[in-house]
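Of the protein chains in this complex, all but one are displayed in their positions.
The first chain written gets the first letter, and so on, giving A and B; residue counts start at 1 in each chain.
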Amino acid sequence: MEYSYSFLILLLPFLSFLVLGLCGMKMKEKVAFGIGTTVLGVLWCLSLYTAYEYFFAVGRDAAGLYPTVTAFNLTWLDFGKAPLFGTELIFNIGFRLTPISVMMLVVITTVSFMVHIYSLGYMAERDEEYRVEGYEKGFQRFYAFLSLFTMSMLGLVVATNIFQMYLFWELVGVCSYLLIGFYYPKHAAVHASKKAFIVTRFADLFFLIGILFYSYYVGTFNFDLNADPTIANRLPMAVNILPVALFLMFIGGAGKSAMFPLHIWLPDAMEGPTPVSALIHAATMVVAGVFQVASLMPIWLKYAPNTLHYVAYIAAFTAFYAAAVACTQRDIKRGLAFSTISQIAYMLVALGVCSAVEGEGSVGYMASMFHLFTHAMFKALLFLCSGAIIVIIGSNFKDYMGGLHKYMPITNWCFFFACLCISGIPPFSGFFSKDEIVAACFHFSPFLGWFMTLVSGMTAFYMFRLYYVIFWGKSYYEADPENRRKPQEVPAIMWGPLVFLCIVGCLCGLIPFGHFVSLDGHAEDIAIQTFAIWTWPSVAWVSIVVAIIGIGLATWMYKSGENPVPDMLKRRMPKLHEAALQRFYIDDAWQFFTHKIVFGLFSKPIAWFDRRVIDGTFNFLAWGTQTAGETIRPWQSGDVRQYAAWFITGTVALTLVLLCIL
Amino acid sequence: MIPVSAFLVLSTLLFFLGVFGFVTRRNLVAMLISVELVLNAADMNFAVFNRILFPGQMEGMFFTLFSIGISAAETAVALAIIINVYRNYHSDQVNSIENMKF
Partner (left out) sequence: MANLVMFCILAVVILGSAFMCVMTKSIMRAATFLLFVLFGVAGIYFLLDYTFLGAAQISVYAGGITMMYIFAIQLVSKRTLQNLVERFRGSRVCQGLLISVVGLVTVAVVLIKNQFINQALTVADVEVPMNQIGAALVGSEKYGYVLPFEFISLFLLACIVGAIMIARKEDKK
């Protein structure tokens, strides 16, 4: 059997989680680091080998497609013939290789491996001279959770059916919760972890309902509706319900992928350690929603092509909204978080504009996956860079930064290249993936195309704004060098992963991605890479021009230490600035919705019912029992004569009763 | 000829005197003595019924006989317990063993 080693890909991180989780406290930090990182290294090699095997060694089958391989598929729960369900109800857990899941394997293990290495540097306690003094409390726990997360995410992407996907989906949610709340003595971290868990759980409820609809009407959990002939009979009945089911599942994905209005948890999730933000809240977990929609894409296209476009509209709005908010954030991680939301929205837009039209309809799918891949690399890089800055500066706020290019050259260059990637400047990766998305949007509707081009210009602007305020401008240290710590470059354990990700992130745009991943499975060229459309005026030129305008605007406004233009704008439009800074009050709207409407109208009566009626019933029972006991207890006086008296009274009474009867 | 009801009234009176004693006395030994009165009343009834109603048989008489034997055994055990109670609580009042309650 091919890929017989694949069970190791799930088992190894799980074992690593068990070992680190159960025995971690007994270990030295370095040992825990060693175990976690070694396992991840092995996983990385296995994933690369799997990718090599899948794409090159085995390659395309006779039909010219990459085959869907199920390495193994174990029966987890077998309910047999379920009366309500109508068919056999069996839950499987398996390992399924498709082009996108293999791609995800590579992405997850690469980023996770880098984060594992990087975290040794990040999670250290440092003295005034940035020398390592020790490690943070819970260091082993951190690595245990990272292992668990890696296992869950891998299980999610190789899911053979939607239910397994949901299972691991919830597991990554738990890991995200645990890692956001890693600094649990901090109030903000606890609140953020709760917020993240509750919001994504709320969205997952829809996912679950969608799964139930889907499986109930279609009779299977599988992604592939053509595999089982018995399903074909049920499909005509299911056609009407499938768009609803798919959209419900998309809401679950929107929760995880932070689509408007369920995005509110992601900025707050930045309370977690920065490596976690890089791994979970930028590169892997948050794209689970994108992955889910992509996995179900054939069904979407066949049964709900019109509903699919709603995804595009929601995502397009989210992209614009997040980009607008990102322009004002003072906390660099929050800024990056909104950038992440915006970029994920790009991917979903690309998926949403897919259609069954031959050729141009499938561009979006490939572009979305390509952008997922490149974005994972450069966004992880951006977060790790910001982590390096936070380690040195000791704060998330841009006010304490500025002028760091002199002190942190490696981080500076990595961040700069990452910004070029995300802004879409050729030949960096973001250019190819993002412009492919924009091209797909133009195919769909010119308006959406221009809209996304505008957002891409905003992206360039806010990324370079961030870059300038961190690395250029007025230096916080130089303003008072006597009393302030002098920034310096991070150690090699941290800049190593940065440089690696920087190289991968910059160059991965040159991969002929369409040859590996495409909607119909046939090789497809990325238009921009073929240089066929480099004729003016084309999408590529427009994008480049818009990106350069954005960068130029940012340079003009923020390059120097003085910020006259932004300050003027702030004064001119205080309301707009304040609204953007407050994320357009979406959080407050949710706060109002949950506290006033949900709590007030639903929770309070339920709580009242629970406390008064349900608890009251049981309290009454308990009270009755106790009172009866207290009443009867004195009768059990231990006084034998009393007993005898009662006994005789009873006998006499009984005799009298008998006398009356007879 | 003695009417049988005379015997029965006698034994009933004796029985309820015993009951009265059992309920009112606080001393364990005195209670036991009251129990003996009750027992004797019952024994007497057995003998009387046997002799006057079924003179040809001997069940009642033997029952009385065995009852005497059993009451001897009962008294022996009961007195042993009372002596033990006295030793442990230094009192032979019935209230003293009230920690048996609850």
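Operating definition for what follows: contacts are C-beta pairs under 8 Å (C-beta built on N, C-alpha and C of every residue); 3 or more make two chains touch, one makes a residue touch a chain.
Please read these numbers as outputs of a predicted model, since none were measured by experiment.
Q: Considering the whole complex rather than only what is displayed, give the residues of chain A touching the chain that is not shown.
A: Those residues of chain A that touch the unshown chain are 641, 645, 648-649, 651-652, 655-656, 659.
Q: What does the interface between chain B and the hidden chain look like in terms of residue numbers?
A: 1-10, 12-30, 32-34, 36-37, 40, 43-44, 47-48, 51-53, 55, 57-59, 61-62, 64-66, 68-77, 79-84, 86-87, 92-93
Here, only the chains that are shown with their structure count from here on.
Q: As a quick test, compute the distance in whole Å between the mean CA positions of chain A and chain B.
A: So the centroids are 87 Å from each other.
Q: Report the residues of chain A in contact with chain B in the complex, numbered from low to high.
A: Answer in residue numbers: 633, 636-641, 644-645, 648.
Q: Quick check: in the complex, which residue numbers of chain B touch chain A?
A: 19, 22-26, 31, 94-95, 97-102
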